[in-house]
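With one protein chain withheld, the remaining protein chains of the complex are depicted in position.
Up next is chain A:
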Amino acid sequence: MFGKLAKLSGIISLCALLVAPAAAEGQVEVRIGTDGGYLPWTSMTPEGELTGFDIELAKLVCERMERTCRFTAQPWEGQIPALEQGKYDILVGGISITPERQKRLAFTQSYGNLPINFAAAKSSGLNGKSTWPELKAALAGKTIGVQSGTQSQKFMDNELKSEVTIRLYDNQDSLNLDLLAGRIDAALAGRSPWIALTRTPQGEPIEILSPNLDFQQFNYLGVGVGGLMRKDGHELRKAWDEALCKLKVEGEVKRISEKWFGFDISVKPDPIICGA
């Protein structure tokens, strides 16, 4: 028993020795993990090249940091354990900054934020409201669909629960089907699935309703997406954040976001990190 334990600890320390030089090398080469299947944040070209909003931005950050970066694609489920094991230095790809993740890991400053939006049939006459109270008044008494377990559901519960009938869906596809069929008068979800829907031929009768709803007005909604790192990666985080500050000021983040999303999702430089 103890013999085995001693052997095991021997193997572990050997592993640590093997890992140490790799970690030292990581000072030069930044290892970036990303999903590669989450358009438009991170995706793969038919040739097997990584591309997307996050990839393009990360490449610019690496340029500014004057570091070489190596991208590896791995499905999202395994990414956080791999990061914790030291396989990557940072994860990117539309990763929402949430308090649960912040407990165990660290985030760079937020560089993009998508609002949540209501969507409804163009014929509904719900569009064109400039403020949330106006839209809220128009929605009273309607049946509204939302995917369960999302920020949108949280929003419905906080803001609209007593005024409307809420229908809960397992996934975005079912929600889309019922919105198209007219079983629900409107639906609430992140802006990107609505963009995807309205670009399809079937989604033609649907439109995204103004105003955008985001954390600036409703502080319980997420503050956006950031690069996810271990808490021990101070140096890299500082360098990454500094590069992001510059890229934000120069309007590069805005430019890339307009290329991938068709509109500006960029977030203002964090005053604490970037200074006034």
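Before moving on, here are some points about what is shown:
Criterion: contacts are C-beta pairs under 8 Å (C-beta built on N, C-alpha and C of every residue); 3 or more make two chains touch, one makes a residue touch a chain; residues count from 1.
Keep in mind that, in the parts below, contacts and distances are computed from a predicted model.
Chain not shown in the complex: UniProt lists it as "ABC transporter permease subunit", one of "Sarcosine oxidase subunit alpha family protein", "Lactate utilization protein C", "ABC transporter permease subunit" or "ATP phosphoribosyltransferase regulatory subunit". Within the whole complex, the absent chain has one touching residue among A:Arg183, A:Arg199, A:Lys231 or A:Lys259, and that is A:Arg183.
When you scan A:Gly78, A:Gly128, A:Gly149 or A:Gly251 for touch with the missing chain, the hit is A:Gly149. Note that of A:Asn158, A:Ser174 or A:Thr200, the residue touching the chain absent from this view is A:Ser174. Touching the omitted chain from chain A are residues 145, 148-149, 153, 167-170, 174, 177-178, 181-183.
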